[in-house]
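And now, subunit A:
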Amino acid sequence: MLTAFALCGGLAVLFAAAALIQKTLYGSAMCLMGVLLEVAALFVLVGADLMGFIQVLVYAGAVMVLIVIAILSAPPNIAQRWTASAFPKPAAWLVPLAVFAGLASAGRMGGLEAALPQAGAHLQREMAGLLFGPWALAVEAVGLLVLIASLAVVREDA
Partner candidate 1 sequence: MNAELVAWAAASALFSIGTAFLLLRRQLVAMVVGIELMVNAANILIVFHAVRRADPQGLAVALLALAAAAAEVVVGFALILSMRNDENEAPESSHLRELSG
Partner candidate 2 sequence: MLLTGLWALPMLTAPLVWAAPSRRAARLLALAASSAVLLYSIWLWGPFSAEEGLLRLHESGAPGAYGLRYHLAVDGVSLSLCWLTAFLSLVSIVATWSDERPNAYWAAFLALEAALMGVFLMQNLFWFYVFWDAALIPMFFIIGLWGSGNRRRAAFKFILYTFVGGLTLLLGLVGLVALHHQATGAWTWEIPELTRATASGPWAPYVFLAIAAGFAVKVPVFPLHNWLPDAHTEAPAAGSVMLAGAMLKMGVYGLMRILVPAFPALSAAALPWAAGLGVASILYGALCAMAQKDLKRLIAFTSVSHMGFCIVGIFSLTPEGLSGAALQMINHGLSTGGLFLLVGFLYERAHARGLDDFGGLAQSAPWFAFFFAFVMLSSIGLPGLNGFVGEALSLYGLLRASPPLAAAASLGAVLAAAYGLPSFQRVFWAPPGPASRSPLVRDLTFREQAVLWTLAVPIVGLGLFPKPLLDLVAPAVQSLAQR
């Protein structure tokens, strides 16, 4: 299990890196889909099946569709991939590296448990209980947010 977990994590990172250096937006989008699916797999591997399904549904499904539509509605521009920054490019590359270094050092690497945790069946039930019980207001708020967001795509002249 742990090997599978590590494999999926590694693949997700590889896909992300590939997305970064793709020349075309389509390529990036496809690589992103790979990342999203690998993340879903990570969720399933720790026993959070529900989260995995939702990840596939919402991200790998709905959001990807949105991205593809956004790319489609603009003319392709393959010549230019990187931004015309005012700063030298190596300096700009250093910042993500610094972020990685900072995050990596902040986490307790090789921390508490070596084994991969597994969510019990009750955990997702309790989550549901939370969402529809005490956290109902938050769920309602997010639902409202999604509704308003969907209104945003309505064209002004429609």
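These made the cut because all candidates are chains of the complex that A comes from, given by their letters.
As a convention for this text, a residue touches a chain if its C-beta (ideal position, glycine included) is under 8 Å from a C-beta of that chain, and two chains touch if they have at least 3 such contacts; residues count from 1.
Note that the structure is a prediction, hence the values are computed from the model and not measured.
All listed chains 1 or 2 share the complex with subunit A, though the touching one is 1.
Touching candidate 1 in their complex are the following residues of subunit A: 2-3, 5-6, 9-10, 12-13, 16-17, 19-20, 25, 28-29, 32, 35-36, 39, 42-43, 46-48, 50-51, 54-55, 58-59, 62-63, 66-67, 69-71, 73-77, 80-85, 89, 92-93, 95-97, 99-100, 103-104, 107-120, 123-124, 126-127, 129-131, 135, 138-139, 142-143, 145-146, 148-150, 152-153.
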